[in-house]
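Right, I'll just put the structure down here and ask away after.
Omission of a single protein chain aside, the complex is shown with its protein chains in their original locations.
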């Protein structure tokens, strides 16, 4: 180690009979970024992970290049108004392959809190938080895949408990039909957190706001920061008229994806994950589908 | 620094014109411990923080003594069957003052997942998780205070949404009284996490299991890992017949404490905190009372 | 509950022989906010908790007013360019007392990631993340206290391990003085997270950026996202020439506060907390001082 100083650092040292590595990079970097989405600047606090692979012949990856690339691409995005977190991730991903010439693969993950204005039943405006989960991956020479991902917190009411309560209370009699049509039976309801990720080639556009709409309309009800009394009743009523298992949430999202994205290729990757923080249990209920649009279309 | 080596380490170095410190110690130590509670061994994975104060004249606290004391007291507790996490915390706390002769104050905090067997309405056994939050503090020469603390996850159903839904649906008419007496109106319900901490002098005994009972019976309903269909209906029904704000949960606990602990002194410190993970919002509802039994008795 | 519908909600119901509550409110609300600091807009993603107290005669706090107040004050701050998170917290706090006429106390807590530009030894710019921790509390009729709080991640190198290593290797001999003056002895070093909170009356100004400077200059070395090779050596060298226990970090901050804030009143509250994620242990080292400027000046 004392012999002589290598300007490139001991990362560059050559190895023999060693192993290549799948992903080498940095995790947990926090940066302010701005995306210009639908005519509006969104200032986000992004958490960023980036990786490249490493050949068996090189001791270390040049870690400091990762932060340089991220910093440059963020600065660049301020000037050129990047339109989404995915585009920014894609720009970083391509530049990583440029700067790490020994790498054959690059990957970028960015997550951030994100806000959209919503209106409650009574028309009150409420700025609601969502999560963006962007990803870009590239195998050198084989183009770039980008993932548009969102996480939405909403509400689910259990369809099964409703039936069981009705049965236990002898409320499933025909003469009570009229009342039950008007007022749903009680059930357990809870926070539901659903993630939808769509992976497409670089130049195919999928809008994160649309994915948020698809998820939010597939839970039993959206939820809001501000709810006046009648709004609160409306949310509770909507959730109980629309009871859903996590399985239902996932399938309804899959159905909407098929309808909304007819033009997207069969090869497009889809991940849907729904988790309900069950109010009657201390553990969560979970459902997931990982698939391609082609599989879903069969 | 090179002058000469101090067997006691540079922590012992004398300072002039410096500041005393309120708490110096270690956080996040994880240890397996065993408490012998009501005839049964409970094997817990405890997370431990310990602190002593430091006079203005001494540079550093002897940090390694903290882990030594904890390790010895845990080993000692295995031989002598310590009966609670609080007793173990108290033993560590006293030994800290012994070993840090420069300290006038010592504090120990221990938290651990803890399990109790419960029975659902239909009689099914379910081992439910709780959290123990033990604490011991001692000012040298002034005895020792120990805190018996528990955290219980249960369920709350909102009393207000019920009323509003009934009103909006014109279900608050007298002729519907009979049906409404039988079947509660829908509402939002959710996970509720409530903490109860009672601080007493060393030799006053307060049983954590009793505190868990008090909290669990003050939420709208307990929750269970295993629920068969009729049990699920029973939990949902119980919660809706027993709707509670977080404010109600805290006050009901305070009322029960007054009843159950008539013999405890006025000076006993009480902290009750209840947080509901509102299913209709993305944020939580929170209520708290920090007080003494004397204050409550007024 | 069926009797009649109360426009104000069942929160307003009167209680007898009940208990007052110390803090009732909401936790975990996430909102985008903008502060205009030193001529620059900082877009922050804030996590917000707000509370008021509740008299023994009223069943529930009007929770929805909390989110209304927060939303209005954030919108107001966009128009009037609020200059800090503390000012925004203060505005929310005062408005909470306005809207909850039954309350005698209000409290607001806001935390957010925050970014400042730094320069490494070689002059490279690096945008570094910090945390702001603002708080405002008010007892009706008794003015308002605001807390300016910051959390800074930096590095500490252990002074004690250096000495012990030197001793063990017989490097504490006089003839090695020259080399040791140039090259510090090896030690363990690690991430250090230090929090500084200063609580002052509403109209006294304390700048969070100054607090960040005080903390950052009191750790063994600041840390940076981007470090070229010579910068990395400079950081390592600086940390080892400046070895510190967590106790040293806290005391150095206290000393600087005394120097920098001579004009502040004796009653000003100070909290300093420093935690090192010890590289040689799996647990952390911790030091804290909670005091007033008056106490420190004695």
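For reference, chains read A, B and C in written order, and residue numbers begin at 1 within each chain.
Keep in mind that, in the parts below, contacts are C-beta pairs under 8 Å (C-beta built on N, C-alpha and C of every residue); 3 or more make two chains touch, one makes a residue touch a chain.
Since the model is a prediction, treat every value here as computed from it, not as a measurement.
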Shown chains that the omitted chain touches within the full complex: A, B, C
Sole residue of B:98, B:113 or B:265 that reaches the chain not shown, by the stated touch rule: B:113
Touch with the omitted chain, as defined above, among B:13, B:99, B:229 or B:269: B:229
Option touching the unshown chain, where C:164, C:217, C:271 or C:292 are the choices: C:164
Subunit A, residues in touch with the chain not shown (by the definition above): 1-2, 4-6, 9-11, 18-30, 49, 51, 54, 59-61, 63, 67, 159-160, 162-164, 166-167, 172, 177, 180, 245-248, 250-251, 254-255, 275, 281-291, 296
Touching residues (missing chain, whole complex) on subunit B: 9, 29-32, 43-45, 64, 67-68, 71, 113, 115, 126-127, 129, 225-229, 232
Chain not shown, touching residues in subunit C: 128-129, 153, 155, 160-161, 164-165, 167-169, 171, 176, 179, 182-191, 221, 223-225, 227, 229-230, 232-237, 239-240, 277-283
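The definition used in the following text is that only the chains that are shown with their structure count from here on.
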Same vs different contact residues, subunit B with subunit C, by half of numbers used: same
For subunit A paired with subunit C, centre-to-centre distance based on mean C-alpha positions, whole Å: 30
Centroid distance [mean C-alpha coordinates] between subunit B and subunit A, Å: 35
Geometric centre distance via CA averages, subunit C-subunit B, whole Å: 25
Set of subunit B residues in contact with two or more other chains: 160, 164, 167, 176, 281-283
